[in-house]
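Here is the structure we will look at, set down as structure tokens.
Removed from the display is one protein chain of the complex; every other protein chain stays in position.
By written order: A and B. Residues from 1 in each chain.
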Amino acid sequence: MKGSAKIGVWQLCCVLLLSRLLTTLTFSPVGAERINSSDYFPSVIFAAMMILLFSVPLMLQKHYFPEKDITDIAYTVSPLLSKASSISYVLCFLFFTLVAVARLEMFVGTIVFPDSDSALFIILCIAAACYAATLGLEAIGRVGTISLVLFTGAFVFIMIAMADKVETVNLSPMFYDGVAPSLTAALDAATRTVELAFAAVLLPRANGKVGRAFAVGLLAFTCFTEMILFFVFAGLGDFAQTQMFPVHAVAVLSEFSVFRRFDVLLTGVWILSAFIKISLLLYLQSELLQKYFSRKWNKLYILLAGLVVLVIQVFFAGTVTDYYFTTGLAVRAGLYIVFVVVVPSVIIAAALIKRKRGCAHAQNG
Amino acid sequence: MWNWLKKEENRVTRSIPPEEPPTRVYAEIEKNILYMKEKLGASFDILYKQTYIGKNKAFLIMDDGMCDNLLVTQQVVGPIMEMRDVPDDPSEQMAYIRDCISSGIDQKENYSLDDAVTDVVSGLVILFIDGAPFCEAFGVQGFPKRAIDNAQTEVQERGAQEAFVESFKDNVALIRRRVRSPVARFELQELGATSKTRVCICYFADRADKQMIDEIKSRLKKAKLDMVLGAGYLRPFLESDVTAIFTSVGTTERPDIACAEMAEGRAVILVDGTPFAMIVPYLFTENFQSMDDYNHRPYYALFIRVLKFFSFLISVFLPGLYVAVCTFHQEILPASMLYDTAVQESITPLPVMAEAIFIHFLYEIVREAGLRMPKSVGHAVSIVGALVIGDTAVSAGLIAAPMLIVVAMTAISSFVVSKIYYPVSVLRFAFMIIGGLAGFYGIVLGFGVVLFNMCAVTAYGTPYVAPFSPMHLGALWRDSFWRLGWKTLGKRELQIHSLEK
Partner (left out) sequence: MRKTGKLLLLVLLIALLLSSCGTPGLELKNRLIVQAIGIDETKNGVRVTLQTLNTEMAGNPNSGANLGEVTRCLTVEGATVSEAISNAAKSEGKQPLLSQNRLIVFGRETAQNGLYTHLDYFVRNAATRLTVPVAVSDTTAEELVSASLGENVLTADSITDILDGARYNTNIVSQALYEFVNQISSDLTDAYIPVVRTEEEEGVSKISMYSVGVFQDDRMTYELSSDDVTALMLLTDKAQSGYFSVDNETYAAQTVLKIKKTGTKIQNEMVNGKILFNVQVKMTVDISETHSETPFSLDEAYLLQTEALAQQRICEMIEATVRRCFLEQNSDPFGFGQRFWQRHPAQFKSDIVHWQDTLPTVEVETQADVSVERVGNGVENL
């Protein structure tokens, strides 16, 4: 009745935190920089500091253009720049949708249904995500909040069940090979997903104190990741680095009285979180495309994006998604820096310069 | 294909005729009587009495079955017949009768003949006087109606035992009796081109959001229906999203619950002829609340609400999870249970998913039969259900004993939260199919889809899944899974529109 497209900033924080934590959950030694187990702990703190640094363009965006997203800011410079930035963000989000789907497919194909063809499950996921994306940002925000609570509950359960298997003797000495491995792992962790780019598009849609929500979100990410890594490495030791999904291995180990195999819980929150992330990405693509094409085709954009991801994943998975997992840190970090730091910085700087010139002309004229 | 379907639909239906402009009462009585006879036809229950008031011809029209004959005689016909010293002017006569002769309070003037027709069939007596450009309607209704009875669908242990009845006036009285305050408002609307059913919107003026009330009225006005025979006819017009799985319009049979909802700033809609009131906006969490929660101690309320919530989860997910585990995820089963389940399932001819769907479908048939069949043969259903499904099917090896346990648990659990029985029944089947095709993965995805469907609904500005999402810690703390004691709860009332984002 009082229909508004805005959501609370805490809801947005929950969704982005869930998306970020999914990356922690799906941490895999495949394609990652391999370091001693204890070096991961400082790397999380370094990663948080890097994220804080990389969020400077976002803070500038909030400060100087509170009611505009990044493409709207680009529009103040030139419509062509806005269109170009919109399309490039769409492609970036499409790529990360592909990555999210590929990771889910890898998990489903390796752990959940190792004997079945995973194409069916990918189709189901994308169909469901397309439907969810059409329901809008409010629905995504609310589901994200509930899912984060479920996620937290599942993990508390798993950690309690895992508590008796933790042995600090399994940990390696910190900084055994210097600080460099921790810094490399930090960069890897910080640049795995582009939540800051999501925020750059969704910021005007959030009501409330953004700074506080961002700080709490970053702190929550740091604490959670530290805890889960502690349980992974103190519980499993170096065995963790031989497993495709170490966090899942921890859940398999967890036992409590007659209850075993808490990996069911983890599988559930994993699938749910991945589903929400994919829905959010499809929604973002639709939102950006609506700005420059017809607004009434929003569902078609979602469907098209979903179809593109489905076709690539089902028919070309071997050549495209492998690329992401085996490609070096430099390329992954480069992609991140471009879309999270460089592009927003350039657009904001250009917009500020144009605004100042506009003011100067107004004063002289 | 869609156009063809539309054409077929048009062939068997006709559109509701547009509203015609009202016909004013004529000064000539003959024209009025002719109009009335034309509209009311030759129905045997419509009675016409001609009389004279002074020198002016007068007619009394009533519907025999809808009026209380004693009241008609005592308040209308008798006093009119015994009138002396009446004025000559017809309008003055009408005013004299209204103010000095008729002893009833329920009276009104009608300037429209259409209103007069409606009043006749509603149980009022209409008086026409030749020369008067209006008629007088006297409220002497006395149609047959059911007495106040116990609530059939919302049984409470400690709460009041009264329930709404079909007469909306009685229902209003039941609410008024509990809230003797002028803030309680009851606004009437007439819906249904033919049925002209009276719909009453009840709310507290100091709490309900005015915009919400206007929105409700506007949505009801947009309901272009021919007949409104139940609250369900109007529900789709009041719902915020008809594609939602769970409805955002609640119903209650109990006046105490209706009052409690109104006290939270909601609107209650009474439909004449339906013993259920509709509540808007209605949140998902309210399906797990009942009046007994507020009559018991808070710790028991917590226990019961958690029990209801888990019953809901069992009734939706248990069969699907069982199918998924037996088909895809056998590692989850504990060792001892695995062996028994494997042995039992090995002798059944059907795959687990088919077995689950079959037995649940059979259960729904038995349940529906039990609901519809006459009470005198009700025990036959129990015997057939228990023996056929319970004993014989398992002994014959048609279904496995664990499956029977699943059905039993599901069935019992679904009646704990009976308000949402219907969507739960359908969801159960959906999850059984999803579980059989895609295992736990499919069930989680299905859960996600249902969650999205629920979260997408905003009922009159209030999110359907509030106060869980968006999270309102204050509301959660007050009255969600647990409730505070009355000493705290009673200090202030929760306002529904405070949950808006």
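Quick note on the criterion: a contact is a pair of C-beta atoms (placed from the backbone, for glycine too) under 8 Å apart; a residue touches a chain by one contact, two chains touch by 3 or more.
Predicted model only: the values in this text are computed from it and were never measured.
Undergrad: Touching the hidden chain in the complete assembly: which of B:136, B:272 or B:345 does that?
TA: For the chain that is not drawn, the touching residue is B:345.
Undergrad: Identify the residue among B:330, B:382, B:418 or B:488 that touches the chain left out of the display.
TA: Answering carefully, the residue with contact to the hidden chain is B:330.
Undergrad: Looking at B:22, B:65, B:397 or B:474, which makes contact with the chain not pictured?
TA: Final answer for the missing-chain contact: B:397.
Undergrad: By the contact definition given up top, give the residues of subunit A that touch the hidden chain.
TA: Residue positions of subunit A that touch the missing chain: 110-111, 113-117, 120, 123-124, 127, 169-173, 176, 236-239, 242-243, 249, 252-253, 255, 260-261, 296-297, 299-300, 303.
Undergrad: Identify the residues of subunit B touching the omitted chain, counting contacts across the whole complex.
TA: The missing chain touches subunit B at positions 2, 326-328, 330-331, 333, 335, 338-339, 341-347, 351-353, 394-395, 397, 401, 436-439.
The working rule: only the chains that are shown with their structure count from here on.
Undergrad: Counting only Cα atoms for the centres, state how far subunit A is from subunit B in Å.
TA: The answer is 45 Å.
Undergrad: Could you please specify the touching residues of subunit B with respect to subunit A in the complex?
TA: Where subunit B meets subunit A, its residues are 211-212, 215, 240, 328-329, 331-332, 334, 437-442, 444-449, 451-453, 455-456, 458, 460-461, 463, 465, 468-471, 500-501.
Undergrad: If we count contacts the way the header does, which residues on subunit A are in touch with subunit B in the complex?
TA: Going by the criterion above, the answer is residues 1-4, 6-8, 10-11, 108, 112-113, 120-121, 124-125, 128, 131-132, 135-136, 138-143, 145-147, 207, 258, 260-261, 264, 267-268, 271-272, 275-276, 279.
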